[in-house]
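Apart from one protein chain that is not included, each protein chain of the complex appears where it belongs.
By letter and in written order, the chains are A, B and C; residue numbering begins at 1 in each of them.
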Amino acid sequence: MKNLKAVILNCSLKKSSEPSNTDALLKEFIQVFDSKHMKSEVIRVADYQVAYGISADMGDGDEWPKILDKIKHSDIVILASPVWLGEKSSISKKVLERLNGSSSETNEKGQPIFYNKAAGAVVTGNEDGAKNAAGDLIFGLAQLGFAIPPNPIAYWVGDAGPGPSYIEAKGYKNEFTLSNAQMASHNLIHFAEMLQKHPIPTEGNASEE
Amino acid sequence: MKNLKAVILNCSLKKSSEPSNTDALLKEFIQVFDSKHMKSEVIRVADYQVAYGISADMGDGDEWPKILDKIKHSDIVILASPVWLGEKSSISKKVLERLNGSSSETNEKGQPIFYNKAAGAVVTGNEDGAKNAAGDLIFGLAQLGFAIPPNPIAYWVGDAGPGPSYIEAKGYKNEFTLSNAQMASHNLIHFAEMLQKHPIPTEGNASEE
Amino acid sequence: MKNLKAVILNCSLKKSSEPSNTDALLKEFIQVFDSKHMKSEVIRVADYQVAYGISADMGDGDEWPKILDKIKHSDIVILASPVWLGEKSSISKKVLERLNGSSSETNEKGQPIFYNKAAGAVVTGNEDGAKNAAGDLIFGLAQLGFAIPPNPIAYWVGDAGPGPSYIEAKGYKNEFTLSNAQMASHNLIHFAEMLQKHPIPTEGNASEE
Partner (left out) sequence: MKNLKAVILNCSLKKSSEPSNTDALLKEFIQVFDSKHMKSEVIRVADYQVAYGISADMGDGDEWPKILDKIKHSDIVILASPVWLGEKSSISKKVLERLNGSSSETNEKGQPIFYNKAAGAVVTGNEDGAKNAAGDLIFGLAQLGFAIPPNPIAYWVGDAGPGPSYIEAKGYKNEFTLSNAQMASHNLIHFAEMLQKHPIPTEGNASEE
């Protein structure tokens, strides 16, 4: 069996020159991936010139194809987003739109190209909105052809109202959040392994061309 | 000017024989209404036999008409819901469905019957989901013909994961929640007064029959 | 390998004495299940006295335990809902709440009891709201421990505004809807088979008690 690879898209509004609370929670996932000798990479989407639109390559300096290529070569994909106004970030929505631009591409068996990849979501915010954000991401990923394991998300938010975010609030001490990160990361690995050994049969889901 | 009246539908899954955390936050609203010598009433929807369906009276012992009558005679309507699985309660959704059953009824001017009433939402939960719940309620109310003032909601939730609810967690000490309750209750009154003095003109919104 | 079993919860607001448009679309799934010699059953939830609350058995004539038992003995679970006000039905939300009441129950390995079951969603309405409804159902199911295959939904809605529903509008001639029903039903079978042969390992997701 070839080594599994995970790619994590951190859809923070900030570039990687600034610290991201979402990155801090992602470390829990990376530790698990490391412990399994898996390769994993966090991509700060805001570092790239990702164009708006619904196609795989919008041209004119569009850097999405670089990210898409990494997704195509990965077994696990995680979309990570901060919470703003109780919702996922605009950058995470742009990522869903760009993934949608590849929805008619198929693998050599005629299945959508995201088949046989496991996907999950990670969300942090200073307050309410994590499940709303995660739900949009998970449903978008499932529609696009990713497989969603049970308990596919981890999140942290503080109580109602303005307040400190994950790092400052020591969210990494929240047992619920940590236990979700364990469940999500391991279940993503379980599903990616299962799908590598037993790819999804084509009946019902493969186009003829 | 006649006295304003507020009706609050607490869509807790529990009957009024059990304490409701949402009720505790509603007290902040009632204090404001009292200070203005307004009448207000909290209806625990779970105490009533409210049938499923999309019409004003489903018959067969349906008690929705009792609640609907109170809504028709009120100037302010608040939908209040707990959070379950990051969403509003099933009872609050049933209330939206039943309100929808009156969406083609019109007032004497031919406008939908919920015109000239101001509406808001109140949500409590032990964790994440308040804005998702409140957003569904506010949008449903706006579609049905209620007027939505600015900052029309108040909510309290704890930080990520299982934990104590509003009363036990002393959510009533949360300044953000309290300040939202002040804004929402006063803005509901401001709008109800404005709509009583200056009802919405019929141009564009009245049916001819 | 034992025969797979599917249970479909039709969360229409109407009892089975009335025809359901959602039922009509569910027939596409049942044909596929039949072709694989699988057992499947459609439960019209409105026919049962399902209590409100968040526990496995609310007592006092609560009929949810009958439905829960069928879910426990099935390999595939489909939640089906009509669209009202652009959202899933109140009954489908009640089903999520009741499933949540079993979220701390574990199987003999210490995993949540819905592990190793595949789940999907089916939605019909006369107009807009299908993906919003389906997204809520899919995300709820994933949080509760079900596995979500790619393309896990089928839906039909007409264009914007009031109009005929699935049966009257001959939605069963909509190629997109039919092809989604094929994908969803087959992918649910593929995942149920995979999970039966290769149950999800316990690492990361099993409680110790």
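Note that in this section a residue touches a chain if its C-beta (ideal position, glycine included) is under 8 Å from a C-beta of that chain, and two chains touch if they have at least 3 such contacts.
This one's a predicted model, so the numbers in the text were calculated from it and none came from an experiment.
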Inset, instruction - Using the definition of touch stated at the top, determine which of B:7, B:46, B:68 or B:148 touches the missing chain. - result: B:148
Legend entry - Per the touch definition above, residue among C:26, C:96, C:157 or C:184 touching the missing chain: C:157
Legend entry - Touching the absent chain when the full complex is considered, from B:53, B:82 or B:135: B:135
Inset, instruction - Based on the whole complex, identify which of C:14, C:44 or C:131 touches the chain you can't see. - result: C:131
Inset, instruction - For subunit B, enumerate the residues touching the unshown chain of the complex. - result: 32, 112, 114-115, 131, 134-136, 138-139, 142-153, 182-183, 185-187, 190-191, 194, 197-198, 200-201, 203-205
Legend entry - Residues of subunit A in contact with the chain not shown: 13-14, 46, 52-54, 84-91, 93-94, 96-97, 100, 136, 140, 143
Legend entry - Residue numbers in subunit C that touch the chain omitted from display: 85-86, 128-132, 135, 155-162, 169, 171, 174-177
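The criterion applied here is as follows: only the chains that are shown with their structure count from here on.
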Inset, instruction - Kindly work out which chain lies most centrally, taking the average of its C-alpha atoms as its position. - result: C
Legend entry - Remotest chain, subunit A as reference, centres from CA atoms: B
Inset, instruction - Please work out the Cα centroid separation of subunit A and subunit B, and write it as a whole number of Å. - result: 36
Inset, instruction - Starting from the mean Cα coordinates of subunit B and subunit C, work out the distance between those two points in Å. - result: 30
Inset, instruction - Spell out, as numbers or ranges, the residues of subunit C touching 2 or more other chains. - result: 136, 143
